[in-house]
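Of the protein chains in this complex, one is absent; all others appear in place.
Order of writing sets the chain letters: A and B. Residues in each chain are counted from 1.
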Amino acid sequence: MQEPGKECTWILERIEPYVDDELHGEELGRFERHIESCESCAKELALAREVAHELRELPWYSCPEHVSEEAAIRIGADADEAGRTWLDRLRARFSGGILSMPRPAVAAALIVIVAAVVLVLSQKDLPFFTGGAPSGEQEVTVEELEKAKNDAILALAYVSKYCRKSGEILQNQDIAGRLNKPLEGTSIAPIRPFPLIRKETP
Amino acid sequence: MRLNKLFMCLAVILAVAVFAVGDTKAEKKDYTKHPGYVEFDATAIFGDKEPQVEVYLSQPMLKLVGEFAKNEDEDLQNLLGNLMLIRVQVYGADREDIDKFISQSSGTVKSLKKKGWERVIRVREDDENVSVHLKPSSNYEYLEGIVVIAAEYDEEEAIFVNIVGDIRPEDVHRLSGYLGVSELENIRYERKNKR
Partner (left out) sequence: MKKQFRKLAEEYQDRIYTYAWYMLHCREEAEDVTQEVLVKLWQHVDEVDPGNLRSWVMRVTRNAVIDASRRRRTRKAVFADGVEIETVADVVTSSSRGADGAVISREIRSALETALASIEEPYRSIVVLREIQGMTYAEVGEALELPLNTVKVYLHRGRRMLREELRGKV
């Protein structure tokens, strides 16, 4: 039987999942039994329910009309400008029809355009293919990078800790045993099919 | 005439390259669909309890961190540049929670096996329960993921680590001996103090 304090801690950690109907089975039963008998937890649950309810009642705000009108002007102006220039260029260049242009010139122009597209697309954070937001504008501070570096090292340290603690180091042989190519600097040939190696300490 | 044909062929090749680049970028974006990604829902055991340690690093942050660490650690830069996600969750857990954690993780381990993961390390002792799993790529040329599931009764901790991305064999040594146990303790001590 758990002490009351500990049980209340257990309940408090599950109040929000309970509000969202995410507790089931034995957990749900345990939660509801405790709430019936503990005034302080019941009060906390009531507050959690009220907060969730009031959040869902918070209003949406209507965007002022002038915002979309100004955006439309920006878009309309840009599209018109680009359209005229593009059309003008086409008309000027192909007034005699495409056959009037020398073919090597057409092909060379195509190569230059495609090469430029490939170069541009080889940069990261372009939304077209990723379906993601143009996110390149975000800044990252040195402190954030330092923290992230330490976090990455921490993760790697956990991997190496458990490999070491088990009495083994994640050997190149383990990886080579699972991979096609032999590792650089080793003469370990890959084995296929790949055996499952268990290293159980007694 | 021959020159014309050559130019046109070159243009077609370059055009194909454009779409190849595009496809690659599209694939890399959603790491939850990456074969090295493992979903592990700790809320069933720990509810809303805050983990003692929580790390969540994805691209492009990982690449930025690699660039940032370039001068002091080129190997780290190479490793991080190829990763999509690093995830660590460490929960404080009493015996009861740890038993539930181990029970839930055995379900996860079974599903890993079906998806082509291999367990390379398994430790079962009175005070700890550890497993380390690797996911080779379909052509077996590199690793797509690493998972560590560990529970320590004495430390009262439950640990989940998932590293997702292209882990090249030449980067493996970074994992096998990156830091000693004492360095890890120092980092954890620092983080706990900062909380």
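Going forward, a contact is a pair of C-beta atoms (placed from the backbone, for glycine too) under 8 Å apart; a residue touches a chain by one contact, two chains touch by 3 or more.
This structure is a prediction, so every number in the text was calculated from the model and none was measured.
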Selected from B:D41, B:E72, B:D127 or B:D154 as touching the chain missing from the view: B:D41
Chain B residues that touch the omitted chain in the full complex: 32, 39, 41, 43, 48, 50, 56, 58
Absent-chain interface as seen on chain A, which is shown: 15-17, 19-20, 22, 44, 47-48, 50-52, 54-64, 67-68, 70-72, 74-76, 79, 127-128, 131-135, 137-139
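Throughout what follows, only the chains that are shown with their structure count from here on.
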Inter-centroid spacing, chain B versus chain A (mean Cα positions, whole Å): 14
Chain B residues within the chain A interface of the complex: 3-4, 7-8, 10-11, 14-15, 17-18, 21-23, 25-26, 29, 43, 46-49, 53, 55, 57, 60-65, 68-69, 76, 79-80, 86-88, 118-125, 128, 130, 132, 134, 136, 139-143, 146, 148, 150, 159, 161, 163, 169-170, 172-181, 183-184, 187-188, 191
In the complex, chain A residues that touch chain B: 10, 13-17, 22, 103-104, 107-108, 110-111, 114-115, 117-118, 121-122, 124-126, 128-132, 140, 142, 145-146, 148-166, 168-172, 174-176, 178-181, 183-184, 190, 192, 194, 196-201
